[in-house]
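Here we show just some of the chains, and they stay where they sit in the whole.
A and B are the chain letters, set down in written order, and residue numbers restart from 1 in every chain.
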Amino acid sequence: MMILNQIVESINQVREKNPLVHNMTNVVVTNFTANGLYALGASPVMAYAKEEVADMAQMAGALVLNIGTLKEEDVEAMLIAGKSANEHGVPVIFDPVGAGATVYRTETSCRILDELNVSVIRGNAAELANVIGEQSEIKGVDGGSGRHNSVELAEKAAKQLDTIVVMTGKEDVITDGQSTFIGRNGHPMLTKVTGTGCLLSSVVGAFAAVEKNLVLACVSAVSVYGVAAEFAAEQSAKEGPGSFQIEFLNQLAKVSAKHLDERLAIKKK
Amino acid sequence: MMILNQIVESINQVREKNPLVHNMTNVVVTNFTANGLYALGASPVMAYAKEEVADMAQMAGALVLNIGTLKEEDVEAMLIAGKSANEHGVPVIFDPVGAGATVYRTETSCRILDELNVSVIRGNAAELANVIGEQSEIKGVDGGSGRHNSVELAEKAAKQLDTIVVMTGKEDVITDGQSTFIGRNGHPMLTKVTGTGCLLSSVVGAFAAVEKNLVLACVSAVSVYGVAAEFAAEQSAKEGPGSFQIEFLNQLAKVSAKHLDERLAIKKK
């Protein structure tokens, strides 16, 4: 199966090359994000100061911008980092956490999308709907569920924003507006642990650093992530969300060609 | 037993309604706080920017203010959020971490209590003594122990601050100055893990979001928390504080009417 082989090749590349992923992310998930990237085989770095983010983004394999707990100074630094990444051909992954929950988040998301060349946007349906001006309910930073035809919404967002969209939910949709993949790996336990969406955005960064075909990089990231979650849930879901969080890190380090072959559930639309 | 039934009803409400709890907390405990709230059944959100905290607090079921690693800009944002919460009838929980350890923390605590209508203040004896101007030793952010008659101190603080006091320690005291409850659930392992006091303040927020009788909400929060800690310690205390931290998250998700019935140790004074 062609997709399977490409995904296996991508995760092998991440583990061999240990790409540097520059994360400007929120204070809730920094530790989990760094440990998740290490577990996967990537090299995380966090840097926020205006004085250094251009330098750090330039040397990274990918830059991940996440507005989960942004303050005004962080927005400015994200724009500096993003422009540096754009100038040096470093892919920029954007996670519009909670877009739609407050006007500030929606406007900041639009500003980032407007001023930067974003390679991939990763969010749930509510966040993406809000970013492209569709009405959608959102409570806090957790998206609403099931009110959209997600494939249609994702493709619309990809075309309107001229970027690759990774829309996660019960089904995951990856699309550049032309070719679209639908994934069914993953597990509901992911919704019981904070930062699993944020970490996925950073994992997309790790794959984007080693695979130039960014749609394929996203397909690989989403698949590896979902398969790891399934194995983690089987090992730990009965114990509870604390144990799942830890076992998920273990499984990100373990996920193999065999695991992917057994479970991969992604197809081209 | 009436209290037991009310506590069971409250935890069921939290799990059914998944109340949004807006936390403005310290950088040490953000991840643990978010995961603890998810485990309990609540929906955590963290937001700190002056530009959005009024909007976020307004839509939340409770606002939790924690000064564990405050900076000046955070104080300003906390006051904006708190005023919004007050205007919209959203209960405000205040955790004066380390009040008394530095003049800045004591003064900031007093400023918050002065400018906002705080529904519940949750702290240890040393913090509460300092907030109401009683002399007390405090080392860093961990309270001293056993030098106060805690019931008397808690009731005095409740009357003086005109708020509900949750004073935690070997015994937990919940009082509005009129009716007072004394709880004996919990476990010393809680003192070996950072942020267990901070998370309790956020758990009070989760219960305050679903139970209008705020004294009862506090009684429920303290009891559920203490019983979960007891089961977690039995599962993991021999392994050590790392395992306890994880098992405690598991137990927050598991605590049931049966667990509470077996262990509940709270009574009205």
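Here is the rule we go by: contacts are C-beta pairs under 8 Å (C-beta built on N, C-alpha and C of every residue); 3 or more make two chains touch, one makes a residue touch a chain.
Bear in mind that the values here come from a model prediction, so they are computed numbers and not experimental data.
S.K.: Since all chains share one sequence and 2 are shown, how many copies form the whole assembly?
M.R.: Full complex: 3 copies of the single sequence.
Definition applied: only the chains that are shown with their structure count from here on.
S.K.: Between chain A and chain B, what is the separation of their C-alpha centroids in Å?
M.R.: Each chain's C-alpha centroid was found; their separation is 33 Å.
S.K.: Please output the residues of chain B touching chain A within their complex, sorted ascending.
M.R.: Spelled out, the residues of chain B in touch with chain A are 20, 22, 27, 30-31, 34-35, 38-39, 43-52, 55-56, 59-60, 73, 245-251, 253-254.
S.K.: Tell me, which parts of chain A touch chain B in their complex?
M.R.: 26-32, 68-72, 98, 101-105, 139-142, 192-195, 239-243, 245-246
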